[in-house]
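Pasting a structure here, questions to come.
Every protein chain but one is kept in place in this view of the complex.
Letters A and B name the chains as they come in the text, with residue numbers starting at 1 for each one.
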Amino acid sequence: MKPPVAYRQYHPKWHRTRVSTFWWSRKWSYLKFMLRELSSVFVAFYVVILLLQLHALRGGPDAYQGFQDWLRNPLLVILNGISFLFVLFHAVTWFNLTPKAMAVRLRGKRLPDVLVAAPNYVAWLAVSALVVFLLTRQG
Amino acid sequence: MAKRSNEPLLWALFSGGGVAAAFLLPVLIFLYGLAFPLGWLQPPDHERTLELVQHPLTRLVLFLLCFLSLFHWAHRFRFTLYDGLQIKHLNPAINLFCYGGAVTGTVAAAYLLWTLP
Partner (left out) sequence: MAETITIEVARYRPEEEGEPALQSYEVPLNKDWVVLDALNHIKDHVDGSLSFRWSCRMGVCGSCGMTVNGEPKLTCATFLSHYAPGPIRVEPLKNFPVVRDLVIEMTDFLEKLQSVKPWIVRKDDPAPAKGEFLQTPEQLDEFKQFSMCINCMICYAACPVYGLDPQFVGPAAIALAQRYNLDSRDQGEQERLDVLSQHEGIWGCTFVGECTEVCPKNVDPAGAIQQYKLAATKDWFKSFLMPWSKQ
């Protein structure tokens, strides 16, 4: 951006308010935004768990059993419960915001946001069902 | 021509990661974080898990999931630190932490998946 225009220096003094560090705690919609952004921490947290799982998988059946026992630690279960809520929040906000970024047009008319978001949810259900099927099918 | 910014690449990775995480993480965290440890569902044993992960398609999906999710985190967390705590002056350190972390995790994922027996 350009430097301020020259006449400003002759202007009477303005009052500027500094944005508070905790600006996001003052309003529900801002707080919701902050929680949405913090969901990324739990996304990364899961990747770490996944990497540990892969590491245990390479270590053989005993190491893998150890990993599964470790997941039963109550603290970890609570943490994963919180993590689950956050990624759920991420998924819902993400799917709902997609129509904003993609203005889908059909025969000259913009499709309503609901119609753009709906396929996301259908695909989400399908993917989730497939993962559950693959991981719980025995043998 | 204007100065080339690498923001579009980072944003593309962020978006890709957002999609990957939205589709896969809720179900994976539900299963591995809650349903299996709490005994609601029977988890696949070592042999079965290995068999699943050894499939090239699974390896690819898991690699992309790690890679994109980490860059999704890096991007979002970077801006959260900027905006939420107003510490933009620590820019280089934040970038190193976020993107360095993402690169490290991605390399680890590639190594683990590649060298799986």
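Going forward, a contact is a pair of C-beta atoms (placed from the backbone, for glycine too) under 8 Å apart; a residue touches a chain by one contact, two chains touch by 3 or more.
Note that the structure is predicted; figures quoted are calculated from it, not measured.
Residue A:Leu97 is the one among A:Ile82, A:Leu97, A:Leu111 or A:Val132 that touches the chain not shown. Touch with the chain that is not drawn comes from one residue among B:Pro8, B:Gly39, B:Pro56 or B:Pro117, which is B:Pro8.
Remark: the residues of chain A touching the chain excluded from display are 1-2, 4-5, 8, 11-17, 19, 23-24, 27, 29-30, 33, 37, 97, 100-103, 105, 108-110. Annotation for chain B: contacts to the undisplayed chain at residues 1-3, 5, 7-9, 11-12, 15, 79, 82-83, 86, 88.
By our rule, only the chains that are shown with their structure count from here on.
Considering their complex, residues 17-19, 21-34, 36-38, 41-50, 52-53, 62, 65-66, 69-70, 72-73, 75-77, 79-80, 83-86, 101, 105, 108-109, 112-113, 115-117 of chain B touch chain A. Those residues of chain A whose C-beta lies close enough to touch chain B in the complex are 19, 21, 24, 34, 37-38, 40-44, 46-51, 53-55, 57-58, 60-61, 64-65, 68, 71-72, 76-77, 79-81, 83-84, 87-88, 90-91, 94-95, 120, 123-124, 127-128, 131-132, 134-136, 138-139.
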